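Left out: one protein chain. Kept in place: all the others.
Coming up: subunit A.
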C-alpha cells in the first residue's frame, strides 16, 4: 500500500458519503414503491411527492459525489503531485455535505411552501431532478467550481496535459456550466422545460457519460494495465460518439413540450444513434475480459466495470431506444416506460461505475501488494443488485407497456384513462413485482455495505488471498 495523497483521502470521504446517500435513495424509493400498492401508507405525513423527490435527488447527489471522489483519487496519480487547492477541496466537501443535510431536513420536515419566490429560494424549486432550492444551487455551483479549479490548477502545476485530462477539463466545464441553465424562473412552461432538459439531458446523456468514460479509462489503465494510447484512442472515439449523438439527441425531449416540429426528426435520428458509443464500450470490455481471462487483483472492481459496460448498453441503449422514436413516444411519453428506462440506465451507467471505482480504491487502500481483493459477500451483493434492478426494470416495462396501450393508445390519455390503466391487473401486478425486486435490491445493498466496510479486512479473505498469492 502506497502512501495516500491528501486528495485521495478526500476521495474516500466522498465515496463513503456517496454510499450512505445511496442507502437513503433506496429507502425513499422503497417507501414510494410501497405507496403504489398502499397509497394510505404515510399519506399526509410523507407523501409520495416527497419520497420521490428524495429518491431522485439523493441519487443525483450521490452519483456526483462518487464522480468527484473518482476525480480526486486519480488526479494526483495522473499529474504525479498533490492536488493544488486541496484545502479548498476539503472545505468544499464540508460545504457540499452541509448543504445536502440541510436540504434533506427541509424536504423532510417542511416539504413544500406557499407559491412565492421564498419557497423557490429556501424550500424547493419543484423542478424534477433539480428540486434543490436556489441557495443550495449556488453552493453546488461553488463546489463544482472548486473541483474544476483543482483539476485545472493541478494540471497546470504538473506542466503536462494528458489526453485524458484534456477531455476531463472540457467535460467538467460543460457539465458544471450546464447546471446554471437550470437556475432561473419563467412562467412559460415550454421555455422552462426547454432549458431544464439542457441540464438533465446534457448531464446524463452527454457530459456524465464522458466523465464516466474518463473515470473508467483511468480505472482500466490502473487495474488492468491497459496502455494509455489505447485508452486515449477509445476515449476520443467515445467523446465523438457520445457528443456526436447525444447533443442533438436532446431533441427527443423536445417532441411534445411546445417546441417546433423539426425536433421530431432531429431528436429521433440522433437519439436512436445514442446506443452506438455504448456498443463500443461493450466491445472494449469484452476485449479486455478476454485479454485478461477475467483475472485481476481486484475482482469486484473488474466485475462492476463489466456491469457498467453491459448495464449502460441495456439500460441507456436498449431501453432508451425502445421509446425514443417519436412514433412510439407520442404514446409512451410520460408513462412507466420512462421509469423502467431510468432505473436500468442510471444503475448501468453510473451506479456500476461508482461501485467499480470504490472497490478499486478500497483494494488500493486495504490490500497489500501481491494479494487480491475477492471473497463471497461482494458476489452476493453483485448478483443481488443486478437481479434486483433487472426485476424492477422488467416489472416497470410491463407497467409501461400497459399504460402506453390502455391509457394512451386505447382510452385517450384522460384522467379516467389514467385510472383505468393503473387499476388494470397488468399494472397492479407489476407494481407488486417492482416492490419485491426493490426489497431484493435493498437487501443486496446491505450486503454490499457490509462488504465495503469489511473487504480486505476479513480473516477468510486474507487466507484466500494468500492461496491466490
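The rule is short, and it goes like this: contacts are C-beta pairs under 8 Å (C-beta built on N, C-alpha and C of every residue); 3 or more make two chains touch, one makes a residue touch a chain; residues count from 1.
We take it that contacts and distances are computed from a predicted model.
Asker: Which protein name, taken from UniProt, belongs to the chain you can't see among "4-hydroxy-2-oxovalerate aldolase", "Iron complex transport system permease protein", "Acetaldehyde dehydrogenase" or "Cytochrome c"?
Answerer: Its record in UniProt gives the absent chain the protein name "Cytochrome c".
Asker: Of A:108, A:189 or A:283, which one is in contact with the hidden chain?
Answerer: Residue touching the chain left out of view: A:189.
Asker: Please identify which residue in A:339, A:442 or A:455 touches the non-displayed chain.
Answerer: Of all options in A:339, A:442 or A:455, contact with the hidden chain holds for A:339.
Asker: In the full complex, which of A:237, A:276 or A:322 touches the chain missing from this view?
Answerer: A:237
Asker: Tell me, which residues in subunit A touch the chain that this view leaves out?
Answerer: 32, 35-36, 39, 43-44, 47-50, 52-53, 111-117, 119-120, 123-128, 131, 163, 167, 185-194, 196, 229, 232-233, 236-237, 239-240, 243-244, 247-248, 250, 253-266, 269-270, 330-331, 333-336, 338-339, 403, 408-409, 412-416, 418-419, 422-423
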